[in-house]
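My structure is below; once you've seen it, I'll send some questions.
Only a single protein chain was left out; the remaining protein chains are all shown in position.
So, chain A:
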Amino acid sequence: MRGWILGVVAATAMGGAAWAQEVKPAIVYDLGGKFDKSFNEGVYNGAEQFKKATGIEYRDFEIQNDAQREQALRRFARDGFSPIVAVGFSQASAVEKVAKEFPNAKFTIIDMVVDAPNVQSVVFKEHEGSFLVGLLAAKASKTGKVGFVGGMDIPLIRKFACGYVQGVKFANPSAEVFQNMTGTTGAAWNDPVKGAELAKAQIDRGADVIYHAAGGTGIGVLRATADAGKLGIGVDSNQNGLHPGKVLTSMLKRVDTATVATFTQAKDNKWKAGVSVLGLAEGGVGWALDDNNKALITADMKAAADKAAADIISGAIKVHDYMSDQKCPG
């Protein structure tokens, strides 16, 4: 009996503690799963970082099928979780629906815009970061030929490709860019063998720097370039360390920073609905320079990239966004 009472007291105390905590953040991952070495994992890393810094616990859920998107969002919203981070563009219709049902909960969707009074949409200017790595690729290339391997052929990835091409042409107008997409389904994100084959084909045609925007497929691209003694360029997170000295740089898309930011804003009562577009100016995208690629980036290259970054921020260089008109100049 006493044990039972103690249990109730303990449960109440724990419940009280949970309620006293101001924010109860939650995450709903996309079908790729929490540990996809790429996009979803970036969100996870950000959340872990937030947890370490503030001690605030968060909850997350990996969906198994499409019907679970709404179910998971609704479940978290009903249990009082807020902000709820929905990862990936596929969650848009579910967020739209559930946000309407729970006007007091805060939702943050990454990589897509949902227009609702309690939804914060976080999108990135991937074309700006891709422009900078394109510029670096052109400067590092000896053959004047560089490559791009995309994952699934969707407008978002064409946006990466388009920014990259503009960067290459900016540094070397006569350079040639080979482009390949891995496929047209979700499987294209996770096919390292095909990624390596595409990279090898581009190398055979003379490419000596290859940029990938292909999630797990890109692991194969980076391996193939490293094996052939050429240079690869990583994406999303810093992949320089995968093949030290063989990866020129990585285009960083700071999903982790965005996650920390949205959690922190909610904690400090500064969370606002609306669209936040994270580009170079906001530190949302960039390129990675660390011990692994220090030797590959000459002072001249770094200066050129820094100058281009400053010019993009000031508006002196305008990088065209493929998704604004579904076209790429040049």
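The rule is short, and it goes like this: contacts are C-beta pairs under 8 Å (C-beta built on N, C-alpha and C of every residue); 3 or more make two chains touch, one makes a residue touch a chain; residues count from 1.
By definition in this document, contacts and distances are computed from a predicted model.
Missing from the rendering is one chain, named in UniProt as "ABC transporter permease" (options: "Glutamyl-tRNA(Gln) amidotransferase subunit A", "Heme response regulator HssR", "ABC transporter permease" or "STAS domain-containing protein").
The residue from A:G144, A:G186, A:G206 or A:G241 that touches the chain not shown here is A:G186.
Between the chain not shown and the residues A:F61, A:F148, A:F170 or A:Y211, the one that touches is A:F61.
With the whole complex as reference, residues 33, 59-68, 71-72, 75, 89-90, 112, 153-156, 184-186, 326 of chain A touch the missing chain.
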